[in-house]
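Every protein chain but one is kept in place in this view of the complex.
Just so it is clear, A, B and C label the chains in written order, and each chain counts residues from 1 on its own.
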Amino acid sequence: MSGQWFLFSVDLLALFGIYLALNLSLRLQLGYTGIANFGLVLAFTGGAYVGGWLPIRLGMWLVEVDPSLADDMIWNNVIIASQVDLSLHGSPGTAMTILLITLLAAGAAGALLGLQSGYPAVRLGGDYLAISLLAFGEVLAIIGNNYDPVVGGPLGVRIPDVWAWAGDWRFMAASLANCALALGVWLYLDSIEKSPMGRMLRAIRDNPDAASSLGKNVARVRLNVMVTGGIICGLAGAMYTLYTTGVAPSALSRFDWTFLPWVMVVFGGSGSNVGVLIGTFTFILVQKLIISYKFALSFLPFDPVWLQFLLMGLVLILVLNFRPSGLVTEKASYALSRREMAKAAGKESL
Amino acid sequence: MNNLLKIENLNAGYGGIHVLFDVNLDCTRGEAVAIVGPNGSGKTTLLNSIFRLADIFSGSVILDGTEMQKEKSHKVTGRGVGYLRQEGNVFPGLTVEENLKMGAFNLPKGEVGERMEEVLSLVKPVVPFLRRTAGTLSGGEREMVALAVSLMCRPKLLLLDEPTSGLSPIASAQIAELIKNLKDKTRLSMLIIEQNLKILFDVVDKCYLLVSGRIIFSGGPGELQCDKELMRTYLGLA
Amino acid sequence: MHGAMLEVRDVKKSFGGLKAVDGVSISLPRGRITLLIGPNGSGKTTLVNSITGFLRPDSGHVYLEDKEITHWPMHRICKEGMVRSFQLPAPFGGLSVLGNLLVACESACGESLLKCPLKALWKTTEKDNVREAFAMAEAMELTPYWDAVMSETSTGHIKLAEIGRALLAGAKLVILDEPICGVDPVMADEVFSFLIRLRDEQGLTFLVIEHRLDIALKYADYVYVMNQGKLIAQGSVEEVLNDSQVKEVYLGS
Partner (left out) sequence: MASFIDALTYSALLGLMGFGLTLIRRTTGVWNVAHGEVVTIGSYVALTATSFLAHSPYFYLPLAFLVCAGVSGIIFLAGVEPIRAKGASSILLLVVTIAISLIMIAVINIYADYLQNVFHLSSKNFLFARFDFTLLGQMGILWAAWAALAALTISYYLVLQHTRLGLALRALAEQPTLAVVMGANVKSLSLLSWCLAGGAAGLAGCLFPMRFQCHPGVGTSMIATMFAVSIFGGIEKMYGPLLAGLVLGFAQIYGIDLLSSWVGPGVIPFKDLIPMIVLLLTLQFLPEGLSGFVGRRRG
């Protein structure tokens, strides 16, 4: 029983880390800069495809594998992956090298995808931008599902386990790594909050024309934010793939990786890190609980998974009706502490 | 009670922004009332609040004995109020004739044609453009159409928000002439916002001076004109 | 050009068939307060929008200190030394009054996604900015409200904060579009006195669009009058007020 709970918590933690990173990226784009990115799934998928494509090739190159298998990487991918796994078991150094290179590549892919979806963001605004990004988000899914060489078509591929060296603690290590990614993003966003950058982003969000008249290059800042957001999504996508040791394009859906983050962020409040954290945790927990108690609900004449959709939709409607800015609302903050500001202004206190 | 419109202690604004503070105003039948004041003092908000296009926080707007603050926006026209808005006062993609028909939306279908003839006899300059698309008209022509459209609903009370703003002196004079004509020929009450005071001084029976959301003067136009201090300070007439 | 701060030559801008600005040329000498007046819809704001890069003029040229800035984007024009305010309130609603003022201050390192986590890079600049912003709040009599969120502030205070914002952006030429609209008369006089002080002490140049002539005329060095997209008069306050054409169109007499 305790073992079951342990696995439950570890998996919860892993998903939580991934989603928190993704949601904070949305907060950077939506909450700070006012870009309604309905194509989060794009950069996430980009990162996931890199995670599905690169590690197995790196693995083949770094460790001893039967070279004849390379003739058909997709057909033989399970055999190759398990052979690489065996070697990685004993060599954390190699595994971590693969991890790092993969993350670098995934970040680069995310940046590229962010850059190209940033192009319409500069010219369009409001709901047209949202629809345009939504359409962008579909593009990689269509390619991945239909073009086998990327990650093996709809059914996907298995990839080597870079956490294999941790043995029994493998899931724990991977979950903690996911959370470390989320923590990094959190700290980064927090430092934006407590710097002139956060102020400028909000100014651009609230009134782009006025910000531009005060010398802010609105188009470039928006593009930079899209690229940064893309990097974060790309990293999250790769980490997720490495955690699940597999990637299937059909599982990288608009629902899971665009709409769900939006629900979490709108619920918690896009103006605050804590809000995003609360939103993320609540929905991940509910999702996990529904999946775990699926069998207890087997008397229902339908798949209990749908309850999750129902619940999310209802909660979102309620939040939008009664608290449109989310559970935790934005607070005006300053780059300097009040004491520092008082000192700068030559006053006793503020 | 000869009062057509009575506004009492009106506090209004938009969402969290408070624009009007304790405004009192009345308008009797057949009277033309001017609301003057500098930009941003809340004149348009006052007219909007009659149509519930602005939020009423407290106070009341009574038209002909009915409390309008409980009425839905689209029902106000039916009570006999025509509104010529400052901007967006015609449907640019519709023809002038369609605009006029739309103006009579609250009338029974059979009366539309009859009313259109009445209105066209009051606003004759519109007749030549009936078939044209409103968006292709010049500023002055469009303003005239908008005036005709606001008359289509058989109003008892006509609200005019800067009917001459942005028009050439000739077009302004033409509009002013039409307004004067309307007042003479019909027993229509009017509430007019105008910056170009001179044009309307001989039409208006009463003036209210609105500054920063408060009425600071009310009286005849002559009185306001005599009060050089008020004229200088708030209207920018040097 | 002869070293004028801003030289505008034959600028035209039309919307559809409407010629909003129809060949206007103006010249702003350094260290002067120039007033631009005219009835509603005469094209003043469109002229300012075409000068400051908010709109693209159809034709004509704009020179800032002898450098051609026609068709430059707004942020680049600001960096070059010309900043403008907007007629309708344009607050950064989610920021406080002080935050609004601070946005205008230059903070190169603090406003980069890469460098902003390193506080040491921007801390000193930020302290200077805070000092300047508080001084500006003081001048605009906004000190009691410095921490209030802009979206919940009254229109008058928003206008004042926006003037302060424009002044803080470090410009040599400041264009104010109806700066005292919605501001009470006493405060409005103080705003203009402050502009005079900035003109005298720092040599700033101002172009002010204003409706409330009673207040604005007292402080103007030079006046341009527009009607129907064209300049109809220019000169000193007396000259303009005695111009028959001005009386005709502006005062309606």
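Everything that follows uses one rule, which is that contacts are C-beta pairs under 8 Å (C-beta built on N, C-alpha and C of every residue); 3 or more make two chains touch, one makes a residue touch a chain.
Quantities reported herein were computed from a predicted structural model and do not represent experimental measurements.
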Which displayed chains the hidden chain touches across the whole complex: A, B
Options A:Phe6, A:Trp61, A:Trp75 or A:Tyr128, residue touching the unrepresented chain: A:Tyr128
Of A:Glu138, A:Asp190 or A:Glu340, the residue in touch with the unshown chain: A:Glu138
Residue of A:Leu69, A:Met172, A:Ala219 or A:Leu316 touching the missing chain in the full complex: A:Leu316
Hidden partner interface residues of chain A, rising order: 36, 38, 120, 123-124, 126-128, 130-132, 134-136, 138-139, 142-143, 145-147, 255, 259, 262-263, 266, 301-303, 306-310, 312-314, 316-317, 320-321, 324
Touching residues (missing chain, whole complex) on chain B: 15, 51, 53, 72-78, 83, 85, 88-94, 98, 101-103, 105-106, 109, 149, 153
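Here, only the chains that are shown with their structure count from here on.
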Centrality ranking, top chain (CA atoms only): C
Relative to chain C, chain with the most remote C-alpha centre: A
CA centroid of chain A to CA centroid of chain C, Å: 43
Separation of mean Cα positions, chain C and chain B [Å, integer]: 32
Centre distance in Å when chain A and chain B are each reduced to the mean of their C-alpha atoms: 55
Chain C - residues contacting chain A, complex: 52, 54, 73-76, 78-79, 83-86, 90-96, 98-100, 102-104, 106-107, 110-113, 116-117, 119, 122-123, 126-131, 134-135, 146-147, 149, 162, 165-166, 169
Residue numbers on chain A that touch chain C, as the complex places them: 187-188, 191-192, 194-200, 202-203, 205-207, 209-218, 224-225, 228, 271, 330, 332, 334-336, 340-341, 343-347, 350
Interface residues, chain C side, partner chain B - complex: 17-18, 39-42, 151-152, 154-156, 178, 181-182, 184-185, 211-215, 217, 228, 241, 248-249, 251-253
